[in-house]
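Let me begin by presenting the structure, written as structure tokens, before commenting on it.
All protein chains of the complex are present and in place, except for one that has been dropped.
Chains here go by letter, A and B, matching the order in which they are written, and residues are numbered from 1 within each.
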Amino acid sequence: MINERLPKIWHGGDYNPEQWDASIWDEDTRMFKLAGINVATLNVFSWARNQPDEHTYDFDWLDETIDRLYQQGIYTCLATSTAAHPAWMAKRYPDILRVDVHGRKRKFGSRHNSCPNSPTYRKYAEQIAEKLAERYSEHPAVLIWHISNEYGGYCYCDQCEKAFRVWLKEKYGTVEKLNKVWNTSFWGHTFYDWDEIVLPSFLSEEREGNESDFQGISLDFRRFQSDSLLDCYKLEYQAIRKYDSQNPITTNLMGTFPMLDYFKWAKEIDVVSWDNYPAIDTPISYTAMTHDLMRGLKSGQPFMLMEQTPSQQNWQPYNSLKRPGIMRLWSYQALGRGADTIMYFQLRRSIGACEKYHGAVIEHVGHEHTRVFREVAEVGKELTLLSEPLLDSRVPAKVAIVFDWENRWAVELSSGPSISLDYVTEVHKYYKAFYEANIQVDMIGVEEDLSKYNVVVAPVLYMVKDGYEEKIEAFVKNGGTFLTTFFSGIVDEHDLVTLGGYPGKLRELLGIWVEEIDALHPSVTNEMIMKESWGKQRYTCHLLFDLLHTEGAKVVAEYGSDFYKGMPVVTRNSFGNGEAWYVASSPDDSFLGDLIGHLCEKNDVRPFLKVPKDVETSVREKDGKTYVFVLNHRDDSVEIDLQDERYLDLLREEFCSGKILLERKGVLILEK
Amino acid sequence: MINERLPKIWHGGDYNPEQWDASIWDEDTRMFKLAGINVATLNVFSWARNQPDEHTYDFDWLDETIDRLYQQGIYTCLATSTAAHPAWMAKRYPDILRVDVHGRKRKFGSRHNSCPNSPTYRKYAEQIAEKLAERYSEHPAVLIWHISNEYGGYCYCDQCEKAFRVWLKEKYGTVEKLNKVWNTSFWGHTFYDWDEIVLPSFLSEEREGNESDFQGISLDFRRFQSDSLLDCYKLEYQAIRKYDSQNPITTNLMGTFPMLDYFKWAKEIDVVSWDNYPAIDTPISYTAMTHDLMRGLKSGQPFMLMEQTPSQQNWQPYNSLKRPGIMRLWSYQALGRGADTIMYFQLRRSIGACEKYHGAVIEHVGHEHTRVFREVAEVGKELTLLSEPLLDSRVPAKVAIVFDWENRWAVELSSGPSISLDYVTEVHKYYKAFYEANIQVDMIGVEEDLSKYNVVVAPVLYMVKDGYEEKIEAFVKNGGTFLTTFFSGIVDEHDLVTLGGYPGKLRELLGIWVEEIDALHPSVTNEMIMKESWGKQRYTCHLLFDLLHTEGAKVVAEYGSDFYKGMPVVTRNSFGNGEAWYVASSPDDSFLGDLIGHLCEKNDVRPFLKVPKDVETSVREKDGKTYVFVLNHRDDSVEIDLQDERYLDLLREEFCSGKILLERKGVLILEK
Partner (left out) sequence: MINERLPKIWHGGDYNPEQWDASIWDEDTRMFKLAGINVATLNVFSWARNQPDEHTYDFDWLDETIDRLYQQGIYTCLATSTAAHPAWMAKRYPDILRVDVHGRKRKFGSRHNSCPNSPTYRKYAEQIAEKLAERYSEHPAVLIWHISNEYGGYCYCDQCEKAFRVWLKEKYGTVEKLNKVWNTSFWGHTFYDWDEIVLPSFLSEEREGNESDFQGISLDFRRFQSDSLLDCYKLEYQAIRKYDSQNPITTNLMGTFPMLDYFKWAKEIDVVSWDNYPAIDTPISYTAMTHDLMRGLKSGQPFMLMEQTPSQQNWQPYNSLKRPGIMRLWSYQALGRGADTIMYFQLRRSIGACEKYHGAVIEHVGHEHTRVFREVAEVGKELTLLSEPLLDSRVPAKVAIVFDWENRWAVELSSGPSISLDYVTEVHKYYKAFYEANIQVDMIGVEEDLSKYNVVVAPVLYMVKDGYEEKIEAFVKNGGTFLTTFFSGIVDEHDLVTLGGYPGKLRELLGIWVEEIDALHPSVTNEMIMKESWGKQRYTCHLLFDLLHTEGAKVVAEYGSDFYKGMPVVTRNSFGNGEAWYVASSPDDSFLGDLIGHLCEKNDVRPFLKVPKDVETSVREKDGKTYVFVLNHRDDSVEIDLQDERYLDLLREEFCSGKILLERKGVLILEK
């Protein structure tokens, strides 16, 4: 339970009442209640309001707001307001301002604008977090702390440069070790002293498009910046904990956001929360994957959907409305995959500045007679039926997909073999195959225990960290099925190549040797000719093409053309009681569908329900009961066959079995 | 009359004789006379030549040039030369150099390179204008002053930042008011002191593509920079007026140039002049619209065509030649829409630097036996027939289209709903429908009196300035027909949303409420199903799609698809004696053609002549006489039917009536 004082699925969102006259506030509260809102996120960007100068703090407006809402039964998710510093602070202490990758000192403006290694920022951010904790830790309205907001961005200033050197010294001890792991003898970059090291920016080693001359430097810089922001988070966390030992603390993450190592962050976060903003062309399976990833950050613990738009965004190129039913459908997708809250940005639309055309529960018209409000209120009403059964339930999975930010950085930084190789895209290809088969998947980090899974998939496991190959080997020896792909096992955690033949430390497990890697324009395909009979006879593949030799592995498929026609493109290797698969190119979706079907069947992994195409199912479990979410993403109604099983339909509050008609964009939540 | 000392249509252009030896000058004069040139624009970029150091001025060459030309009957349009400062000034006074939007201090180079708030620039620019006025105000050759050249560009230096604060203080008085209108409580940007304010640049609030985090700040910055350059202009204006109270003063504008609020500028300009450089794919209706806009800047007063190329440009991607007859045809388009001059850039082609491949009356070959020269000379000869009847005549119109730079800035700065929404494109769509029907249109600013029009169209009137809704209401009450579109009535002049439902202050007038705005990729269309019978049964629309409810208005057309199928897409509302129309999406051209036809018919607005497609007509009037321009833009000859009316054909100097054959690219100018 996130906080037992509100033992419900939270329904709420960001609220910034400072923009309007007090005259509007009572209307807001009235409508929040109409919409079933029970939590408001306050104070996200109010630092300048709260602290008009170095010595003065003024929380009267916040006292008033929290109390006013609480009197109407609305709780507070309390932000610390440190995601944008006050203008006076920037003027007085320019060290607080970031320097960008071009080496340009920023001026006051925008948000996410503070240097994470600025002493001024750290001091005042810690101080205001402490002040807030001191004042509100005992307030009955406050349920959870929301530190800063959507952490991100890198800084390239001199104080970051100095901090980077300290970080490196702690990590490597000697300059000799540093030279070794960064391979500085290439291009004569040997360092003789720590203070010769400069940040990798567009003025030194990097260029547009994740290009770097020294991957090792750039990789460590990403680790360092992720850590620097995490240090800022931790300072505030500890400041709050001085006064509040009870309420959970979070910061809102952003799904597959590239800049921070969220698995490392999650260790410092009590409840994972995240902001879900799919674009009109985001595959629904991608959103599902992201929910599963956010759930995986803390090994399956329920998470918060901290933000979604009730209708449209403002920052996409074409900000289409969420069609009728979509907001509800996607809210239940979050719930079905482990969320225990449904929250919106924003409760009321801003009157000015860049988010005034971002959707809100209360639109500019200011009343409740809008389509958007009605849909929010409908969800609010339904959630009251779901809290008791669903809260704190878990999402079971026998399949895991490995996701690792450091590996991702290394793949993105790689110079060659192909600019079209995108780590997240390749991961999603595999995820999608499971998703379309309605097989539940855990998205896991490299520290996760593998023994609970039947199947583990690690696409593009380019970087094999120290000892990880042993973990996988143990998993397979014990009967597990492991699958990886091209561009795996190539480097260690410093991005240094494992000499002796690809795929390096995975070579024995996989029973292959990859001699060469061909890269062709993504429009060029090869054929995969099947040597086994569990699918079609041939498929296509593209992107990268390993030229490999088996060393014990069996050939599942071979190339159909080019000069490596007849060489293996898919192999599987018996290893202990299990099997290790290798896919040497990026296959078409139909291959992946058949492959995943085959692996699941062999490993006795099955979907809970058989449903028509484009109908998503997911399962949560609690106290011996199973809750099945059935989401119809189609534009027509479909028949769901529950067969002879008897379920309780939680939304309709009636029992059901046999064939049920589910309307377009409709949702079933079944208890069994 | 621009200047009674030369009571003719001026035929001339820019002349920069300093590039060549004196040996060439007599040839120039001889050829100018052959071409019927009567005005030369001198001294545009001669500041460095005129002022070799801080204390020395040397105008001998200019004396000589003005005199030499005048002896041959060629008058002078005298520029003040302040559009590019001397190198020595940049070296000695770096404050004169601009800082760009990236925060980079510029070095000496290019042109339009002076910071408008530089004390040095202002001092020396004013001084040289005064010196010139003192020397030449009585010179009989000098007809008009040409201050600087094509003002434009913004500066982001520290002195501009300080000046911005002063400008804001004058405008808003208190920081509290400023915080209110900029809605700084959003993202915690509250200011406590004026000197906390920084310019909105790529280092603070803005990004590539008119993106800004605070529209209010960015909007005021554009106003401020437009004003800053205007202040520079005014300083020179006043300096000239110390010595010259007679001759008119202008600066050459650039049509729909985005950076300056030309309606505000026009108040300080005696005669509007502008530079017309259509690209090969510029719609001819767009050029027509721009002429009408330039005429509209001073409420219909005749304007100068200060620059056009006789043949080709150098700065377009593909600098095609103007085909035979095109230069003449487009010159008469200018004349037909209110110009009283036809002038060229340049009289002689430069020998070096970036404009040496820009067309000129005298080409590099240096003699008159070229196609281009012959065409110029032909126009020169014809103009002598037209001066008496046309000079100072006016262009009558019963239709107006509203154009407003501040509204345009706000639309461009808007974050959402669609990056494909372009203000000028939408205005031009409506203009084009009138143009193709040969209905004369005035392009007017928001200060223009509306009572003289039957129909007023204000596409995307996003920003409704204080009281403007009342002006429109009064116009409609009195029987006028008003039309506006989606994304209108949304904000006030600070870009703050008018709460209470779109289209805000226009809601009552239009009799509608816009609940939501959908934005889809421009390639996605909806259908407009007509409920009235004055056109086709269905049309298409795209871009934005308002979901609106009528509140008294009649539905003219409704959507044919998507979830808002059946909701109104075009409405009209009776209001007083008039009618207010609303078009909720961006329609195809055929709808606009039919709509405009319908509105004109209802309002008794008709073209002067019926002519075939792609033949343009326009009308000027003077002393009870009407002058009809008929321009054949087609590649074949067409028959023009004058019916029983008898006209004097001014170019052929004969009377005509009935059917006339007009050759390809041919021109008729008829007096009646």
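What we mean here is this: a contact is a pair of C-beta atoms (placed from the backbone, for glycine too) under 8 Å apart; a residue touches a chain by one contact, two chains touch by 3 or more.
What you see is a predicted model; the values in this text were computed from it and never measured.
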{"item": "Given A:494, A:554, A:622 or A:664, the one touching the chain that is not displayed", "value": "A:494"}
{"item": "Sole contact to the chain not displayed, among A:414, A:573 or A:632", "value": "A:414"}
{"item": "Sole contact to the chain not displayed, among A:28, A:340 or A:518", "value": "A:518"}
{"item": "Interface with the unshown chain - residue positions in chain A", "value": "102-103, 181-193, 195-201, 203-205, 212-216, 414-420, 494-497, 499-502, 513, 515-522, 547, 563"}
{"item": "Interface with the unshown chain - residue positions in chain B", "value": "16, 18-19, 45-49, 52-53, 81, 84-88, 90-91, 102, 104-111, 311-321, 323-324, 349-358, 363-366, 370-372"}
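Note that in this section only the chains that are shown with their structure count from here on.
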{"item": "Rounded Å distance, chain A centre to chain B centre (Cα mean)", "value": "49"}
